[in-house]
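For this view, one protein chain was removed and the others were kept in their places.
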Amino acid sequence: MRAMSAFDSVIATTFGSMSPHMKRVGFEIISLIDGVCLARLPYRPEFVGDITTGVLHGGIVTTLLDTTGGAAVLSALDSPVALATLDLRIDYLRPSVPGRSLVARVECFKKTRNIAFTRGIAYDEQESDPVAAMAATYMLHTQIARAPSQP
Amino acid sequence: MRAMSAFDSVIATTFGSMSPHMKRVGFEIISLIDGVCLARLPYRPEFVGDITTGVLHGGIVTTLLDTTGGAAVLSALDSPVALATLDLRIDYLRPSVPGRSLVARVECFKKTRNIAFTRGIAYDEQESDPVAAMAATYMLHTQIARAPSQP
Amino acid sequence: MRAMSAFDSVIATTFGSMSPHMKRVGFEIISLIDGVCLARLPYRPEFVGDITTGVLHGGIVTTLLDTTGGAAVLSALDSPVALATLDLRIDYLRPSVPGRSLVARVECFKKTRNIAFTRGIAYDEQESDPVAAMAATYMLHTQIARAPSQP
Partner (left out) sequence: MRAMSAFDSVIATTFGSMSPHMKRVGFEIISLIDGVCLARLPYRPEFVGDITTGVLHGGIVTTLLDTTGGAAVLSALDSPVALATLDLRIDYLRPSVPGRSLVARVECFKKTRNIAFTRGIAYDEQESDPVAAMAATYMLHTQIARAPSQP
């Protein structure tokens, strides 16, 4: 496994801490290398969407994927810029397993002057059995920083 | 404005309360009539995505839209069934205004035997100037209830 | 019904004719007013996706919606610019009826400096019973003109 660059380390350390919502939910970047971000949310009873099953609320899954994608995009750029999620698609593949933390792996696989493209998955046990899949685009150089991917 | 039916009233009253995450974030259904749901989240400092601007985190916007869509689908059906968000697309149109609560309006405009289709918007001031637009499909009669739209 | 402006009339007349594919498939703009485009494709045996049913191929439905959206965006702008479809989501709601021409209605409901947002439907009989729903974003001021929405 490659080590994070100095730039990626700064992003990984500061990204979650600038967003009250990300701090509140316990968002944590595990690794961030060359446009690929691995990040995690803990399992918490307050994230449950259905009290009878203990399954996570879909909004939690989407929040993790959206934020992880923003970090992946920043890592893929040469210098820090303002960015904002432009649009995002989530496919929910199966219910999450109660009690397990949720991990997202998102890569920025293409960037143009103004747009970055990402795709990723969220899983709770094995990467080969994901809970959700995502595709999202992020706008670069936004004048007013927007929240989703701008912690 | 038409009154809610008895079935819609029951959904509106119980929908948010079965989900710990929805209770935690303060989700509230304003009205639910014939497959159209209007719902609200309060503005809270803990929902902020960017501490320098006070703008809401995109995940909060998506969570509201996903849940409002689930309620709209239930209202469009003749009897309660288990349902789960299958996939969802969000377009972020502009940053939210700090301090304003967020309102979503989602309609279920088509249902087949197994799938319900919805579209909606989220806004913080005027419905004509939305913060985000969404399109989502929900799977009906799911065997294991999943979280996003199954409170 | 309002009349088309001179600018809209020019777009409506020239839009389809600059694209060999649109000419080939018989794309025709019915009306184009203030960012809302109504356009049509004829039913042709060569567009059929399933020989046993006569139902149109989904790619034909998407092609009509994508192109109609491009025209709607142009109409919403003050002056002609290069544009390209950035991403597009289609929900297929039901099979089309064999023998019926396909009509799309797409509106550009939001534009920023670089991005235009659209939503629309395609139908073959009544607008209230659509065949497909779409949401798409278009990039404005593209340096190299791309095909989908660049007639």
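Each chain carries a letter (A, B and C) given by its place in the written order, and its residues are counted from 1.
We take it that contacts are C-beta pairs under 8 Å (C-beta built on N, C-alpha and C of every residue); 3 or more make two chains touch, one makes a residue touch a chain.
Predicted, not measured: the structure shown is a model, and the values here were computed from it.
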For chain C, which positions touch the chain that isn't shown here?
18-22, 24, 45-53, 55-64, 66-67, 84-92, 94-96, 144-151
Could I get the residues of chain B that touch the absent chain, sorted low to high?
86-87, 89, 114-115, 137, 139
Chain not shown, touching residues in chain A
89, 91, 93-94, 109-110, 112, 117, 119, 130, 133, 135, 137
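Heads up, the rule we're going with is that only the chains that are shown with their structure count from here on.
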Could you grab the centroid distance between chain A and chain C? Build each centroid from C-alpha atoms only and quote it in angstrom.
33
Residue list for chain A, restricted to those that touch at least two other chains
86-87, 89
